[in-house]
Structure formats: C-alpha cells, structure tokens
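Report on the structure given below.
Left out: one protein chain. Kept in place: all the others.
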Amino acid sequence: MLLKGETRSMAKYRYIGVPTPRKDAVDIVTGRAKYVNDVKLPGMLIGKVLRSPHPHAIIKSINTEEAKKLPGVKAVLTYKDVPEWKVGMPIHLRVLDRKVRFVGDAVALVAAETEEVALQALDLIDVEYEVLPAVYDIEEALKPDAPQLYDEFPNNICPLGVPWFGSSRIPGGLQELIMGDVEKGFEEADVVFEGTFRYDKFPNPLPPEPPGALAMWESPNTVHVWLPSQGIYIDEVSLYYLMKRKVNVIVHGCQCGGSYGSKGTILPLALQAIVLAKAAGRPVKLCYTKEEHLTAFTLRLESVVHAKIGMKKDGSVTAVKGEWLLNTGYYNAVGQAQIAVGLGEIQLILRCKNWNFKPKLVFTNRCNSGWIRGFGGQELEAAFLPLLYQTMAKLDIDPVEFFKKNVIKSGEGYFWRDGEWYTSRVPDFTKAIDKGAQVFGWKEKWKGWLKPTAVNGSKRVGVGVGVHGNADVGEDVAEAHVHIEPDQTVTLFVAVPEQGGGQRSNLCKMVAEVLQIPLENVRISPPDSNINPYEFGLVGSRGTYAIGSAVINAAEDAKRKLFEMASRQLNTDPGNLETYDGMIYVKDDPNRQITWRKAMGVTRTIIGYGRFESDFSLNNFLMTFVEVEVDTETGFARLLRVVNATDVGQIIDPPSLENQLNGCLGSAGIDTALFEETILDKSTGRILTANLIDYKWRVFSDLPELHNVVLETPFPSHRFGAVGVGEIATSPGPPAVLMAISNAIGKWFFTYPATPNRILRALGKV
Amino acid sequence: MKNYERELNEAAKPGGAANKLKEFSVPSSTIKLIVNREPYELLVGKDVYPWHTLAYTLREKLGLTGTKIGCDSGACGACTVLMDGKPVLSCLILTIECDGKSITTIEGLGDPVSGKLDPIQQAFVNHTAFQCGFCTPGIIMSLKALLNKNPNPAVEDVKRALAGHYCRCISHYHVLKAVVDVIKRGNEKHGKV
Partner (left out) sequence: MKPFHHVNAKSVEEVIQLLKMYGGKARVIAGGTDLIPVLKAEILPEYPEIIINIKTVPNLDYVIEDAEGLKIGALTKLEEIGESPIIKGKYRLLADAANSVATPQIRNMGTIGGNICQDVRCWYYRYPHNIGGRIQCYLKGGKKCYALMGENRYHSIFGGYKGCVAVNASDIAIALVALNAKIKVAGSTGNRIIHAEEFFSSLRNILKPDEVVTEIQIPQPSSTAKQVYLKFRLREAIDFPIVSIASVIDMDGEVCKDARIVLGAIAPTPIRAEKAEQMIKGKVIDVAVAEKAADAAVEGAVPLGMNAYKVEIAKALVKRVLLS
C-alpha cells in the first residue's frame, strides 16, 4: 500500500504523479517482450562453458581434439586460443586463463549446433590440473603465507581507487574516510564502543532470468552483442576498451528479466560469447543455467567491519575509527567503486566530524562479488549499523531519534565518491521519518533496547529500524534526443533499457508532460547503442534525476525550436506561446493558434538535445521499520510487518514507485537477515546452494504486511522536483531485522541470516 | 510387446557419442499436440527428440517464446503452461509424452486479431502488476487456471495457487491487487457483489 504523506508540491500534472500503464505492459502480459534467450539469429549456435572442479589450480594440459571432432561442434576454445583481453579493476581477469581460481571457473568454451551436442563436447575435453591450496576467508587471505590468486596482487589485496571517479586533484576518488581528529572525538564521547560485525554470507540477488549474451560479428572489426543490460553504454564502452579499442561494439539491450545490479558484471560472460562467435564465424548465444547463475555469477560482497565508535548522550557521534574488509571472490569488477560509494553513504546517515575508516579489498577462491543494489553501502551498513545499535543501547537512545538527529540536512557536508566535499541541498527527511514512525506505531511498539514488544507464549515480537541514503541519484552523464514529428508523434532517443523499474515509460511521461501531448504519442527508441546518444545507465536510482533531466532538457529544447517556428507565423514572441495536444496557442489570446504541422511543415523533424552533468549534491533517503516474531521453541523468525518511509520530491508513477519500494523483499535485501545465504562448503570449495530449492527466497504465501510512506517535498533537481529511490530499497532492512530479533529475544543477535539453527543457538538451546 | 533387443545391441556398440546421436535421427512416430487451439504434428527424430522438454519445443520449435525458462528444474514457475486446463511446469515435461494433449500458453490468451486482452492480462496492465516481467506469463497462466476453476477465490487461495512462482522484483502485492480487481469485475459481470 502506498501512503502518500503531506505534499508540499502544489503542482498538478497531467501524467507526472498519475498512474499510467507502462509502455511495455502489453508486451509483457502477452509474452511478446523479448529477453535475451528469446532472441534468435539465423545460424545461431549454443555456447557452453567447461568449469573447473578445483577452487585453485593450474591447467597442466588440456586436450580438445575429441571435442572438436564431434559433429555439430563449431568451436572449442581454451586459454591458448583466446585473445589477451582482460576485465576488472585494475584489469586482471582474462577471458580464459591457465589458472583457475574458483570451483566453476571457466576452463574451456564450446559452441555447437544444439545444447545436447555442446554438453557432450564438454565431456570430451580432457584436462589435467595441478591443484593448489585454496583460501576462502578474508583474514586468512591477508596472511603472508596465504595462497596467492594473482601474481600482480600480493597478499590478495586489490588496490583501491576508481580511475573514472577521481580527478587530477584526487586521483582515484574516495578510498578511505579520514577527517578531523578521532582521538579527540573519543575523549569527548560519553561512551565508546568497539566491536566487529560480519555481513558474510554473500547472498545472491538472483534475478529470475539467468544471465546470457548473444554475440554476432558483422565484420572483422564490428561485433553486435545482445545483453540483458542495465546500462548499454557502460557495457559498450567497457567492451570497446577491453578489446583494446580495435573493435567497434554495438550493444542491443534486451528486455531484462531482473538485474538488481548484478548483470552489470556480465562482461566476462559477454566476452565468452564474443570469442566463440569469432572462432565459429556464426552468432553464438551463451545463456547460463540457474545452477551457473547461483555458483558462477555475481554475489554480494562479503563485508567485515571492525569499528570503535564514540557517542554522546544526545545521540551525536563524536568519532569512528576502524577497518572495513571486503571479500570480492576471484574477480573484482567495481569493488573500489562500491567502497567509494559506501564510504560516502555512511556519512549521509551519520553526522560525525571525526573519521578514520580504512577499507581493504581482498581476493579469495570463490565465485565473484560485484555490483548489486545497495552498491557497497548495504554491505557496509549491514555490518556497521549493528555496532552503532550496540553503542546507542549503552546510552539508551531510541534509534529512530538517533537517525532523525543524524540524517543529513540541507547545508551539511560530506565527501562523495570522487573525494570532493559536497554541501547537501536536500529537503528535511525527518518529516518522512516522523510519518513512517507514526504509520508503523513505533512509539507504542518500541519498549527499549533488548526488550520485546509483545510476548505470546513461546512467541516473542520485536521491532527494528534501519536507514540508507545515496548521493548517486545525480551521478554520471546522460544525453537524450527528442524528435518531434508534424503529426504530433514524438520519439525519445535515450539509451535506457527496461529491467523492471519502468523508467522507459517514466521518461516518456516526462516528455509528454513537457510537450503536453497524449502519452500514447510518445515513443521511445530501442535501447541500442548505435542509435542513441551517450547515457551511462540505469544505476544508483539516477534514472529519475539524471536521465530525467537530460530528457526534460531535450524535450524543452525541441519545444523551444518548435515555438521559434510558430512565433513567426503567429506573430508573437516565442515566450508568449504554449502548446496543448498538438495545438500551439498564444497565452493571452488563445484563439490565435496553429497546429504543430502548420508550424513545422510536413517535411521536417525537429530535434531537441538535452544533456545532464553529474551532480552529487542531492541524495535520497529511506528508513525501514520492521516487526519480527520469533518462536523461541523452534527458532523460527517470521517477518510480520514492514514500513518504508521516504521523500522523493515528486512521484512520477505511483505503481512503479511502489513496486520498487516493495522490492525491499527481493534482490538479496531484507531476507538476507532471515533466510537468504550462499553456502560455500570449504572442504570442496563448492557452493552447495546450487539450485532454487536450496537457495532460499520469499514465496507468495509468505508475504508480510507492507506499507510505503512516501512524502513529496520538492527537491532542487529538475522541473518536477523528483529524485529516484529504488536502488536503496533493499539496504535498510537487514540490520533492522537483526535489531528486531535482538529485541524480541532479549539479547544481541549477531548472525546473518537468522535461521532457526542460529536463533536456537543464541537462545542457549543448542 | 516390442522387441528391444536390436536397440540394446545398437546402443552397446563402440563408437561413442557420434553413433549415439545418429541412432536418434531416424524419424519414427509423430506427436500430435494442440497448442492454443492450433494442431501441431511433430515428427520424432526430426522435429522433436525424446529428451526435449515441452518448454524447449514450445520456445524453439513452435516459436512461442512467451513461456520462459528460469531455473529449468521446476522450482521457479516461469515455464508454467496449462495442460488440459491444469498448470504444469513445461520444463519438466517431455514433449514426446504429450501426444494428444491440449496445451495453453500465454500466447493463447486474449485475441491477437482485435488486440483484446484476457481480463487477467488487462488487470495486470492496469495495475502494473509486474516489474521485469519475466515471471509474469507463468503467473498469469496459474491465475487463469485458478479463476477458471473458482471465479471467486479468497486471497489466501490466490497466494497458495501462486506459491510456485518465483518473483524477485516483488510484484506480489500488485499481482494480488490485480487479481482482486479481476474477481470483483467478474462478480459484477455475473451480478454478484
């Protein structure tokens, strides 16, 4: 249920804030929407990957002769056959390597006419390994005698810094959080707490559609790639650079069956399809199975926080000193970016002047971590907030009051990911907090730290709260074109794929609103990189503000040009004109009017251009309240109720926004505190949660009561005053659940996820 | 009873995988299916092989890609189709065992000529009861079967009927809203309140 809070914005819109059907709604409900595995090309082959049985090994010999002879097999590739293309930051991962670094690592690639032939070919590849010792724990991996995954990364430490975040002033951007004087801060504190917390089960965001790619070489220098992408330009530019700028890459965004960030780490898979297609001389589609999706594709970062926190009775935080260790598995795509953003995000929810907080990014022999909704901030806060809670508890501070005091306010500053200092321009989030608390009934339900809200026999109920915020709502560049036709149809050219947020439709609404034409008249171009201008991608909830701004600017630019033409015929200043449903009229004399067709002439298209440059001075915010019931006889924790509270400035599409906020139960979010986890067996290096029965996810019959409280206090973003919020939906929940369980059972509960075995152990029954 | 001696001997001959596949390429029988009221005749050994699942046949041979393959092991429900009116997992069904069966896929709902959608599809459009849409065709098929059997189910019955559907974007709440809407309209149509 979407509960709208007080609306400060007095603007009434035709489409903005009004529920409208999505542009792709009919395609989706009829099954016509084309996901990557639905795309077929003539002569297409099926690709399969031979995977390593060892967590760490060197390939001593590999023989593919028998596999190549199998009728129907068109290409078999090993590390000896592939170009020296590498991915990662800094680049380190080859398409195929002589070394394998996790159980499931790619050893060879096969392209064949059918899946069954490809599977039989995999069986015919003969590999001899020299097995090396493996390491799975962060702390073990950092030891001097630990097995080394990469020669270029001693002690398995991945260097920090993101080249494209930084500047000449601050190369590499934000890499650690150091400001003020922590020792002085601890002296000023009324209480100092030190502890360690782990968000260490690297859960899987697990979109329903497994990742896949379809590659087709058009010429020796041009390759087309179909991807379930979130950012077709991120993919295109990355591929272009890692193929050493010798190949033109065109990315076609397919309807994406969920990503939640994870398909941003699709480059290794895309390269596998690309090299197979080149070797076979035919298009190759490589789609992972769900088993591969669970064991050989993007997982959350493992996060360990050691921190010492100084706090005063009034809830102000005087100092934070500590270390943030991250485990990225065998491959690092954007860990440093997640660190930079995470370090920025923690400042948005904690007003502290003295920091000494240092991260370390570490490789281990398991499947890779990568971009996922929450982007570093979730991993940090899931481990950090419980330490904060324990500090608050020492002073008996109500956590909601704490967050009200500590959430960033307009005029306050923070370092963002580029290392620069920004001054916030956001509205007052405490209003959303108050409203959320009221709807949740926080005053009545909160009984104090480690005190249950209610006790019914063996069942105990507890409440908890968590927060998150992200200043990437205005990250990165966006460009758009708007084409106006004389028959009042408008085409929006913007490189935005559809992965569930409904952004393609929302951007059309913005165009329709600016140009005041029927929404059906607005079309949006297919998300192909060769026909759209540059646009970074759908990440960090930037769609509403960043992409929206470019789109609005483009629509306004087109409108300006249209009015220029009309003003000559209507004999007035363009500033005196308005338009409605394809009719341009003079504001103070509406009877003087002409159609778009008359204004432009039939042999013309008007093209408007819009561009948005990064703005890190705005952030979104979300607070999540949870109510959890613990059965102390069986250890079963049930999520009863969730209330999300936020302020988005202006809702663009109510059902889409609500869907995004409901998403807090998915994408490895709240449920990573209840039952979601990836289980890695250290004796074999294998991930045991290798199917959808063993990996636990929320089912239809298990839905908690869920309310979303959304205030609309205009942000200084663009003409609609809106910012996005979907990306942060998953992050406040996990620590909130641990707080609720701790309160329910009357003692601190310290493990993710809170499965019956762990709760019974915490209760001393095991 | 058929004599399997010959086949056993053939299978036991040395020659490895190549011979194995040649064995299967001799067209033998036909499988007659009705899919979305259209009859199809599939030749075993040419259009369909014993190890092809119904999901594979629908998507790759009949071009009906509306039915999605998510986990391919029966745990996500994305491949749900109706067989003789009941929701089943097409990724776990062998096409050659479907002789004589009547199958409905998502493409079989609504009228492609007039563009009119099935009431369930229309309600999903009206309520944006999806996000990425991957699970949507499967969910709609289960709902179709449920509402055909019981046009007025309780919300708990709807949740149970959808228990086999993996939706990760969490469109569940809007799906339930859409279903409540369909039930209400159905009741109004039949004069029920």
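Observations
By written order: A and B. Residues from 1 in each chain.
The definition used in the following text is that a residue touches a chain if its C-beta (ideal position, glycine included) is under 8 Å from a C-beta of that chain, and two chains touch if they have at least 3 such contacts.
Everything quoted here is computed from the prediction, not taken from an experiment.
Note on the undisplayed chain: of the listed residues B:Leu58, B:Ala75 or B:Leu147, the one touching it is B:Ala75. Seen from chain A, the chain kept out of the figure touches residues 51-54, 103-104, 116, 119-120, 122, 289, 291-292, 295-296, 633-636, 675, 679, 681, 683-684, 686-694, 696, 698-702, 755-757, 760-761, 765-766. Contact residues of chain B toward the unshown chain are 1-2, 4, 7-8, 11, 20-21, 24, 49-51, 53, 72-75, 77, 80, 86-89, 91-94, 96-97, 142, 160-161, 163-164.
Everything that follows uses one rule, which is that only the chains that are shown with their structure count from here on.
The touching residues of chain B, when paired with chain A in their complex, are 17-18, 21, 49, 51, 59, 64-73, 75-76, 78, 105-107, 109-110, 117, 121, 124-128, 130-137, 140, 159-160, 162-163, 165-174. If you check the complex, the residues on chain A that touch chain B are 1, 19, 21-22, 24-26, 28-35, 37-38, 70-72, 116-117, 120, 123-124, 205-210, 255-260, 289-290, 498-502, 653, 655-656, 658-660, 662-667, 691-693, 697-701, 703, 706.
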